[in-house]
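A short worksheet on the structure shown next.
A protein chain is absent from this complex, but the other protein chains hold their places.
Chain lettering (A and B) follows the sequence in which the chains are written, and residue indices restart at 1 in each chain.
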Amino acid sequence: MRLLTVTNLVTAFHTRNGVLRAVNGVSFHLERGETLGIVGESGSGKSVTCYSLMGLLPMPPARIKSGVAKFENVDLLACSTKYLNQIRGRRMAMIFQDPMTSLNPYLTIGEQLMEPLFIHKKMNRRSAGRRAISILHQVGISDAGQRLRMYPHQFSGGMRQRVMIAMALINRPDLLIADEPTTALDVTVQAQILDLIRNMQRELGMAVILISHDLGIVSGLCRRVLVMYAGQVMESAPTDDLFYQPKHPYTRALQKSIPALQPKGGELYTIPGAPPDLHHPLPGCPFAPRCAHAVDYCSREPVQLRETAPGHSTACLRVQRENLAV
Amino acid sequence: MTAAPNQFEEVPGAAQPAEAGVSFWSDARRRLFKNKLAIFGAVVVALLAALCFSEPLLCPRVVGFTYEQQDLFLGPAPPSARHWLGTDPLGRDLLARLLYGGKISLMVGLCATFVSLTIGVLYGAISGFAGGKLDMALMRTVDILYALPFVIFVILLMVFFGQNIILLFVAIGAVSWLTMARIVRGQVMSLKRREFVEAAHALGLSRRRIILRHIIPNLLGPIIVFTTLTIPDVILLESFLSFLGLGVQPPHSSWGVLIKEGAEVMEEYPWLLFYPGLVMALTLFSLNFLGDGLRDALDVRGSKD
Partner (left out) sequence: MFRFIARRLLETVPVMFIIATATFFMMRLAPGGPFDSEKNVPPEIKARMAAHYGLDKPLFQQYLLQMKHLLQGNLGPSFKYPGRTVNEIIADAFPASLELGAEALLVALVLGLAAGLIASLKQNSALDHLPMSLAMIGICVPTFVMGPLLISAFALHLDWFNAAGWFSPRDRVLPALTLGAYYAAYVARLTRGGMLEILHQDYIRTARAKGAGGARVLFKHALRGGILPVVSFLGPAIAGLLTGSFVVETIFGVPGLGRFFVTSAFNRDYFMVMGSVLFYALFVIALNLVVDVVLVWLDPKLRFE
């Protein structure tokens, strides 16, 4: 049985300026132990998708308009908060972008680290302490006993993120969602953290969803990638296929934008145009206004993800119909 | 080599950059006007102030009596057609006294706030700009003063040195400047470090220009907010002193004096406490709502930032 199946998720924010559809019909699935990357610009809906699954969106402005998210047979979007609390931190865990603000400055690291054990396993302090020290070692933090009594502001950025990872994995969850875990870190530390996530994934055999705006980061860790734009999935494929044979103009444009891959001395390539206004979604493909390959029906007909090769789906109408080479 | 296409040009459905630049002040003004409570507060205060400060005109003509005119024959009387808010034991018209008292209370409020503002801003600005040991010493002094019941000293001052109204302004102002000093100093310190000051410096702007065009406008926000919030505190303090018999002296009147007189006879003549209390509470309300609204509009934080 698949670990996670998301069908047609639509999440909207009711703001003063109108209704903003941050996630506009997203579907994907995740097998046990699989590593999936979700890539997109800011505003593409990649983070909001995962927050919707975890139930972490503030519900007054946000509303999940439709969709089903089955985590092993239970619809996360429809279950009770009580049930959700049983799953969060135990079967499903999440780490966030900025480890400084994501850790409580008023509690010790140890207190926060052991908390999932208190909540879900009802462990006593001593056992929890031992488990905490053990997992700190696993994530590469030495001197763990001392560290437990320290506070977040006494740690460096990289170490804080390690603590976050330890905190998320302490109950050996089936799924780890990592929302841009390296964006706020130094470049040297980024690689270490990604290595750590990869190693832990192999050790614990858990599924990982890695959210990033950086194709390079995702390719190092994930076997499959989703490319999102304007709240919709544009392409879904195994990583290698995505790189060598992208089947969506947006994916192609993203690849072209990677500075390291561009010829030296020329102007950097940027995708022309601006991201869409999600308050007023246009009919048709959301990327059409900026797409070099767009034709008239692209701006008229709604798009849907379709498999065009084994395991490889695209939402581009031209690719679906004419097998356009991007 | 072709020019790169304009990023925001003519792409249908694209998010457009904000129309004309929205300046900080016009944005703040817009936010303020949306806040109904704050507008209510502003209107009420303006109205009351207008009424009170035109007391010399209003009293004889519209109200019909002055604040000191006694009518011993009538004595204390409940509100009637002739005396709209009633009279006190000496037959003095309450409405006239309220307007006159309001004038005094508001004037004390404004003047004392001005004193407080001046001391506080200067102290805080010097401390913030100077930094280092001077700043530490100055702020430690503020911390100590903050802890002491300064009011005790005001009481002593007023008791010992007589009830001169100028002394009243100065004494009250001298007690209230602490918060303003802290806030100004906090703002100055954070502004000093902000990148836009460095950027302005890098662009070659003179220090004077930086202070005038960049630092002072950013100070205005918190200053305006806390001034608006200081006035009600000051009015409260004045009425507290008057209640103890230390503030404004007869035959002058202030809201505090009126409340004191009303409290003494509240059993028999409740209107004498009710109306002054109501008016003062209303004024304080309004000023507080206005101050809160200004604080939200100008996005000002507290003092220990």
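We take it that contacts are C-beta pairs under 8 Å (C-beta built on N, C-alpha and C of every residue); 3 or more make two chains touch, one makes a residue touch a chain.
The model shown is predicted, which means the values in this text are computed figures rather than measured ones.
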| item | value |
| --- | --- |
| Chain not shown: contacting residue from B:Ala38, B:Leu117 or B:Leu157 | B:Leu157 |
| Contacting the left-out chain in the complete assembly, out of A:Arg2, A:His120 or A:Arg252 | A:His120 |
| Touch criterion as defined above, residue of B:Cys59, B:Val115 or B:Ile259 at the omitted chain | B:Ile259 |
| Residue ranges of chain B at the interface with the undisplayed chain | 140, 144, 146-153, 155-157, 159-162, 232, 236, 239-240, 243-244, 259-260, 262-263, 266-267, 270, 273, 277, 280-281, 284-285, 288-289, 302, 304 |
| For chain A, residues in touch with the removed chain | 54-56, 82, 85-90, 93-94, 96, 98, 101-107, 115-116, 119-120, 151, 153-154, 164, 167 |
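Quick note on the criterion: only the chains that are shown with their structure count from here on.
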| item | value |
| --- | --- |
| Distance between the centres, which are taken as Cα means, of chain B and chain A, whole angstrom | 50 |
